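Shown here: the complex without one of its protein chains, the others still in place.
We call the chains A and B, going by the order they appear; numbering starts again at 1 in every chain.
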Amino acid sequence: MSTISTEQIVVVGGGPAGLAAATSLVRTGARVILIDAGERPGGQYWRHHAESSLAAKHEELRIIAHPNVEYLAKTNVWAATYRDGVSTLHLLIDGKVEREIRTRTLILATGAYDRSLPFPGWDLPGVMTAGGVQALLKGQKSLVGKEIVVAGTGPFLLPVAIGLIMAGVQVKAIVEASRPTAWFTKLGALTHNDGKLKDFITFQKIIFGAKVKIHYGSAIVAAQGSSCVEQVTLAKIDRKFVIKPGSDRQITCDALAVGWGFTPDLSLAVALGCASRIDPRDGSLVIDVDEHQETSVPGIYAAGEITGIGGSALALTEGRLAAANILKAQTEDLLRLRGKQQIFANALLDIYGVKNGWTTWQDEATVLCRCEEVSVGDLRKAIVELGVSDLRGAKLLTRAGMGMCQGRVCGQFVAEFVAKESGRQVALKDLQGFAKRPVITPIPLGLLAKGAER
Amino acid sequence: MTNPDVIVIGAGMVGAACALALTEAGMEVLVLDRSTIASGTSGAGEGNILVSDKEPGPELTLARRSRDLWFEISERIGGDFELEAKGSLVISRTSSGIAQLRHLADEQRNHFVEAIEVGSPELHDLEPYLAPEIAFGIHYPEDAQCQPMLATAHMLRMVRLAGGRVSEREEVLAISQAGNELSVRTIGGDHTAPFVVNAAGSWAGEVAALAGSALPIAPRRGFILVTAPAPKLVMHKVYDADYVANVASGEADLQSSAVVESTKSGTILIGASRERIGFDSHLEIAILRRLAAQAIALFPSLAKIDLLRAYHGFRPYAPDHLPVIGEDPLCPGLFHAAGHEGAGIGLAPATAELIRDAVLKKPSFMDPTPFSPRRFVASS
Partner (left out) sequence: MTQIRVILNGESITSREGQSVGALLLEHEQRATRTTRQNARPRGMFCGIGICFDCLITINGITNQRACVTNVEEGMTIQTQQGSGAIA
């Protein structure tokens, strides 16, 4: 274990936001420690294979080789504390070695992961998040199946489907909960990013060429199979996500890629005491930042998805903005760009909104908390018999959220489920309680004990 | 405005047990909590029901009665709250520790506690993964455990079934005399009842103050480690005899001595530290390290198992380490049931019995004088 001086700027997260921040910082001669859990930089968006040429295209991906950057790959911050202006990060490197670093200036860019919704059979092997299928493909050139259905909602589904088509997979269907008409109501906002709009049209062409059908206003509401998924149930849903009776039919497949947008991972920011709020656009808990991307904790900045889901372009800008503010540099252009990108992001979140009719897709046996195998029936029983009325109660009395992912997968929808069943609203306190994970990622007790004084 | 027979302030383990005992005695009970059930210390600790760590005296009498009541209540109210008499194994490695442990066990045996001395190899038959060099232990088969949040919720379920009310998110703001009764003002309105029970745990001093009285109850922080689900490695509750010394200590600085046990859900709990630093929620990594090291000293196989979570709670303690159970000398009708420190789960049912008997002015299973609030509050 070693401690370094507090003069270096530390960036946590090697996705677009973190890399952009690091790049801006080192350009002016600053020294940066860049910490990332992945084995290569890029995060989820720029995930790439070892032989990929992606780094040639993006300066940000090459910044790890800069002499002023100390790049720590495969490194998790497993715990963190903040006291008297100094953040102390406890690192677990490659699951094997501990290291402690302190800093007065910290940029958090810990990103997001796929948002999931529970449905019967979603725990079967072969059902994966869209991001997971994409990560396997981009990072490992590996395919989860040969006949795959891509489902959920969001602009991310099409690139996932296209990646699979290019890799030779038979994409059996693309199932998108929103309706194309939703786009027309947002055309004004969408012109704020015409690059993305062009991408979208290209995507449509490829999918059309591959003869893959896109089912709009529909969802995969169940999966069946014995040892892994063998077929899924496609159904039409109304604008509130309630299944239209009689509209369901089966699709055979050997894998399902399903994603409902993204959930920011706030564990580290919350551990450091950064204030959070519920993002009214999608109901997720996000870190509260000011105009300068600074959090409620002086010296700690946040950029990218943890400040609200907005995509990679906005993440890059936020990362640069955080850096510019630390360097006391000019920010006008960046602020203007951020404003435009936010309008675009807002429009997308609106088009691809998740509506709480999903709470009608389950049966009593449907698993809600995957880790602890807590079913809808278990949770209902606790609500009715034991008076559970909030997320904390659900956790303490059913174990939902107590598993190894520490509620990262189930937290938000269990909160929504409990709120709906007990006639309450999801409270900020609910989500904040769940995001409190003093042990951010597991660490072997033996390693932990090594650091004990006696 | 409501008019129950008794108002219980605090829906933790102690409040729930009192509410259940009073309900079963035929009274109409209103339970008030400023947050939700088991949201205080009862949801932030462990569920040990121990006789092994008690020296002969009033607390041991209370503990033994309570342990039996736990099993009676479980029979009576059903609902699975994971009550299990898994027994403890208290070990020592040093000759002085062994001598002390032997002495304690002898005394406890005189007070009808089952305490069986075990040496090697029987020790390792009981605990196959215990560090091989450990050669002395006392087995306490009566020690038990429950899942305190579930126990609290199930007791309150019975209270509701019998017509009582549990009102969450209703903070008590003032308590005053209203004729022969007490008036309790909350953020939701006023309630009056002839009897009020203060089961506000670590905040019981504040509630006493609302009634114009005072109780010297303060928090003693404790951290607990939870591992990832693991193969069954620990059969009993296992702890080093240092623990008993820690529990009894009046020192303010950090103490810790790992108590290790497996839970029904597959995780292993490692508790707990003790320090007096007020209601401070700062994570102290050094404490986690120390607990991990102590646990590994007991079970070397733990070294390869992941720490998954850590949490802390605030034990409500009184300066003399005894709970405060009985009527307030300054505020007739107000009964305190608080300050159980690290044993409030275990001691809850017998505490409730003392409260019930005090309210009904009936003789009880033991003389409650040692627990009386009079030791801190002189009557005017």
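Methods note: a residue touches a chain if its C-beta (ideal position, glycine included) is under 8 Å from a C-beta of that chain, and two chains touch if they have at least 3 such contacts.
Here the structure is a predicted model, which means the values were calculated and not measured.
Undergrad: Would you mind spotting which of A:Gln8, A:Thr23, A:Gln44 or A:Ser218 touches the chain that isn't drawn?
TA: Looking across A:Gln8, A:Thr23, A:Gln44 or A:Ser218, the contact with the absent chain belongs to A:Gln44.
Undergrad: Considering the complete complex, identify which of A:Leu54, A:Ile93, A:Leu136 or A:Ala182 is in touch with the unshown chain.
TA: Per the contact definition at the top, the residue touching the missing chain is A:Leu136.
Undergrad: With the missing chain put back, one of A:Glu7, A:Glu59, A:Asp123 or A:Glu364 would touch it. Which one?
TA: Residue touching the absent chain, from the options given: A:Asp123.
Undergrad: For a quick check of understanding: of A:Cys405, A:Ala427 or A:Ala452, which residue touches the chain that isn't displayed?
TA: That would be A:Cys405, which touches the missing chain.
Undergrad: In the complete complex, the non-displayed chain touches which residues of chain A?
TA: Chain A touches the missing chain through residues 37, 39, 44, 50, 113-114, 123-129, 131-136, 139-140, 142-144, 227-228, 265, 370-373, 403-405, 408-409, 442.
Undergrad: Identify the residues of chain B touching the omitted chain, counting contacts across the whole complex.
TA: Contacting residues on chain B, toward the hidden partner: 129, 228-233, 265-266, 301, 304-306.
Operating definition for what follows: only the chains that are shown with their structure count from here on.
Undergrad: Report, in whole Å, the distance between the mean C-alpha point of chain A and the mean C-alpha point of chain B.
TA: 40
Undergrad: Using the touch rule from the top, collect the residues of chain A that touch chain B in their complex.
TA: Residues 79, 81, 83, 90, 271, 372, 382, 385-390, 392-393, 396-397, 399, 402, 404, 406, 437-439, 442-446, 448-449, 451-454 of chain A touch chain B in their complex.
Undergrad: Provide the residue numbers of chain B that touch chain A in the complex, in ascending order.
TA: 36-39, 43, 79, 149-150, 153-154, 156-157, 160, 166, 168, 225, 227-229, 265, 282-283, 285-286, 288-290, 292-293, 295-296, 302-311
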